[in-house]
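Complex shown without one protein chain; remaining protein chains in place.
Should a chain be cited, it is by its letter among A, B, C, D, E, F and G, assigned in written order, with residues numbered from 1 in that chain.
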Amino acid sequence: MRQLDDTDLQILRLLLEDASRTYSDIAEIVDVSPPTVSDRIDRLREMGVIRRFTIDVDSSKLNDGVSVLVEAELSPTVDTDVVDRFAALEDVEHAFLTADSRVFIDANVPKGDVRELLAGGVDLDLVERFDVSLLVQSEWRPKVKDSDTDAELEQTVRQ
Amino acid sequence: MRQLDDTDLQILRLLLEDASRTYSDIAEIVDVSPPTVSDRIDRLREMGVIRRFTIDVDSSKLNDGVSVLVEAELSPTVDTDVVDRFAALEDVEHAFLTADSRVFIDANVPKGDVRELLAGGVDLDLVERFDVSLLVQSEWRPKVKDSDTDAELEQTVRQ
Amino acid sequence: MRQLDDTDLQILRLLLEDASRTYSDIAEIVDVSPPTVSDRIDRLREMGVIRRFTIDVDSSKLNDGVSVLVEAELSPTVDTDVVDRFAALEDVEHAFLTADSRVFIDANVPKGDVRELLAGGVDLDLVERFDVSLLVQSEWRPKVKDSDTDAELEQTVRQ
Amino acid sequence: MRQLDDTDLQILRLLLEDASRTYSDIAEIVDVSPPTVSDRIDRLREMGVIRRFTIDVDSSKLNDGVSVLVEAELSPTVDTDVVDRFAALEDVEHAFLTADSRVFIDANVPKGDVRELLAGGVDLDLVERFDVSLLVQSEWRPKVKDSDTDAELEQTVRQ
Amino acid sequence: MRQLDDTDLQILRLLLEDASRTYSDIAEIVDVSPPTVSDRIDRLREMGVIRRFTIDVDSSKLNDGVSVLVEAELSPTVDTDVVDRFAALEDVEHAFLTADSRVFIDANVPKGDVRELLAGGVDLDLVERFDVSLLVQSEWRPKVKDSDTDAELEQTVRQ
Amino acid sequence: MRQLDDTDLQILRLLLEDASRTYSDIAEIVDVSPPTVSDRIDRLREMGVIRRFTIDVDSSKLNDGVSVLVEAELSPTVDTDVVDRFAALEDVEHAFLTADSRVFIDANVPKGDVRELLAGGVDLDLVERFDVSLLVQSEWRPKVKDSDTDAELEQTVRQ
Amino acid sequence: MRQLDDTDLQILRLLLEDASRTYSDIAEIVDVSPPTVSDRIDRLREMGVIRRFTIDVDSSKLNDGVSVLVEAELSPTVDTDVVDRFAALEDVEHAFLTADSRVFIDANVPKGDVRELLAGGVDLDLVERFDVSLLVQSEWRPKVKDSDTDAELEQTVRQ
Partner (left out) sequence: MRQLDDTDLQILRLLLEDASRTYSDIAEIVDVSPPTVSDRIDRLREMGVIRRFTIDVDSSKLNDGVSVLVEAELSPTVDTDVVDRFAALEDVEHAFLTADSRVFIDANVPKGDVRELLAGGVDLDLVERFDVSLLVQSEWRPKVKDSDTDAELEQTVRQ
């Protein structure tokens, strides 16, 4: 079990804000050398803390459908990898699986046809019932907590 | 109303996969010149299609709490900017607001104390009731649709 | 208490199908004189059986919003004329009030903003909670029953 | 994609109010020639905006049953044309199908026997559960929006 | 269709209060002759208005079990005579069947074992789910309305 | 604590069936003397086992309204004597109060106007929500259990 | 049917508080001889009032999982001994079965994987649906009521 220190957390916060920053920019702010920034980032990727560099796309500007949040209540006997099939559906951006076998997905669906969306990859016999809500706003606000408050534990990286 | 063409969509897909690619790498794959890639990306940022370059962090590796999905049913009279207050809560990563005044958030909460989480920034008088589910899996799968299937409309960018 | 006979019912059925038919056309089909058709229609209007001549408009061709069905659970103490305020809302086409103080409306709402729709004419303090469903299909199929089946009663006009 | 202008919208509003108005009456109010009114109405019918001329019948004056609103929750695997079977049931006037496979119908049912109503045309195995509400009021208030408020989009006719 | 007059209604009210009254007692109060009382009562029995003379028993004084109200949600495909099987169960006093296929029974159940109660005569496969409430009070208050208030209709006996 | 014996139970059963039986008739069936029957019945009335002699009226033959079952969820702070106010409402025949502050009433309501029914005697501020079901059948089947099956306890009269 | 007297109740209360007290300690407090305490405790064990001497363990200090309360709604046809299978599950401390076929269990589950917990001993086909709540606090407060308040009955031991 390796630890994340304040420098790691600060680098994570800077990349979350703007991942196109150069190592030099980050180095200056964090007050370490650029090679240190590079090493730290490599280690964070190896540890799986950083899964990838990506972009935040406003999908409402790409699609002309209706944004919905779908809650599907699955049969208690369903396999847990079902969440992958939901996440893989065209138009779906996030998928959440709860301990009581419910899946929540958000999607931008052409003409709001959720049944067609689901039928495109999920066996509907596994779905006991589903409920569709109209989405009016979605926020993504990843955060990295400070290490100096009730810290110790928070910085521990489980592997 | 400006249009996105196939090159734009391909660039978006490449950046979603790995935003640390260089312009030259992208240019080679998409088969345009690097300056064109640079111009296109600038335009996509101006249009708001790309909101920012960022990293995908595995927050379960950063925190030691319990991952939950909270559904809060708000009073019908509540102000719509309430979703911002939910999104701003420490430990919260996503916040969704539905047309029927319900907010869904996912969070990694120390000791599962959701009430303390909410009390840290939301006026609980606005919350009619809330329901906490234990999260066992979360997937993020942003997608950019092909422009050659029932396309025309999909590529239109609303502004 | 006056009665409707088979001729009345047949005229009603013909007008439901196409209210632009002339009295002569109707007279020929029903096998009475045109003045009789005219008299019957006048009497049906006086009795309130025919409320008005109108057109059936495909509102989805007029609007660009999201079609929804809203169920609003009202406070038990609410005044019954509240249904009028719901029906009068811009974008609302039908409003139904149940014996247990719930109102159902269908509406075509720009951007699916149901809260703004409701706020445009209904005191939200009267609404205990509301639930928004995405509509995928609406059918209107007015019917006039035959008078020769378990009839007598069906043709009675209450006044 | 053809556009509706203010004259079209005004004609629609006049016909919704009273479809027995003559072309001359309408022409005078709208301030165009009667042949123009005739042409416009023909075009609106061709576009499908006007589906038909009809009458608004007060079915409570024709029937002696109990007015109910039935919500039927259908199996997720059900075919979408099921809504037609509900709409075709004797005694049913409207049928609404939501994105989460629920059908709402209003009907005037002799002796309130909803089960017999449904059994008359719907395979009950497809109905997971149904809920019957007593209707105390129904309103039909079709509306045509003004073209001069956040207009552009509203007048667009999709075809 | 025969009518009930004020004398009939008064006799019904007196018998509901105390069915051990003699015809003479009733005749005196109602101000008719005893044979008239006798004739009226015979006619009310023939019409089915009076189903039988009986006693009101306080079953809580006869049994030592737990008084419960059970709501059983039945399959939509169930036969309507199922309510008879519920009413016939030992320990059950009343059974109500609603239009949406739910049965409500009140019963005084030894040791509160409702499952054993139901299993004693009802095919549990027909029961989708059931809900047991603890009863703390039961009231029986049969009433016969006055004939002089919005009357006419109320006194009509359907046959 | 006095006991009911088999003779008492048999008399109760005979009276439930037909309370117009004479003491002699009952005496013959039960095989005791008529004065014994008289004494037993007097004692059963004193003990409160028999509350009164009454008639079973088919209220659907007396009223022309809609038969409903109303479930009213009351505020947890409500007074328990509220059930009396529900039972006293015109049109209500039975009222049941559960341990979790819900009241169930059956009633035959003119035009199905349940809100007016409730408003006629119950403070609607105490009612959190109410739900109206259409009744299609009601059964009353009072039973007196045999004393020879797991008896002892059943016959005990609590006082 | 044997009775518990005040001395029995006092001894029970003392042992609930601290079962490691010696007979002499208890004897002194209750003001009887130590052999009497010994006899009384033996009798209470024989009667089944005391099921065993045990310890109250803080399971949150022994496990590192998530504490949950699971409500499982079982099929109405399920066998009642199913509660044993729930209680026997690893990680489960209490199991409650209600009259309407629902089982509640509290458990401390590694990684909150409730499905795996249930699958470890319960046939999931019997579970219609289940709902998982995050537990934040559990209290165990066994009490023995005083014998001098509405007593008589309370002290009766059923056997």
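As a convention for this text, a contact is a pair of C-beta atoms (placed from the backbone, for glycine too) under 8 Å apart; a residue touches a chain by one contact, two chains touch by 3 or more.
Just so it is clear, the model here is predicted, and its values are computed rather than measured.
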- Query: Looking at the whole complex, which of B:D58, B:D84 or B:D131 touches the chain that is not displayed?
  - Reply: B:D131
- Note on the structure: Hidden partner sits against subunit F at residues 73, 76-77, 80, 98-101, 128
- subunit E residues touching the chain left out here are 66-68, 111-115, 132-134, 136
- Message: List every residue of subunit G that touches the chain not included in the displayed model.
- Response: 4, 12, 15-20, 47-64, 69, 80, 83-84, 86-88, 90-100, 102, 104, 106, 110, 133-145, 150, 153-159
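The working rule: only the chains that are shown with their structure count from here on.
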- With chain centres defined as C-alpha means, what is the inter-centre distance between subunit B and subunit G in Å? 47
- Note on the structure: CA centroids of subunit C and subunit E: separation to the nearest Å works out as 38
- Note on the structure: Between the Cα centroids of subunit C and subunit D the separation in whole angstrom comes to 8
- Message: Which positions in subunit F are in touch with at least two other chains?
- Response: 68, 112-115, 132-134, 136
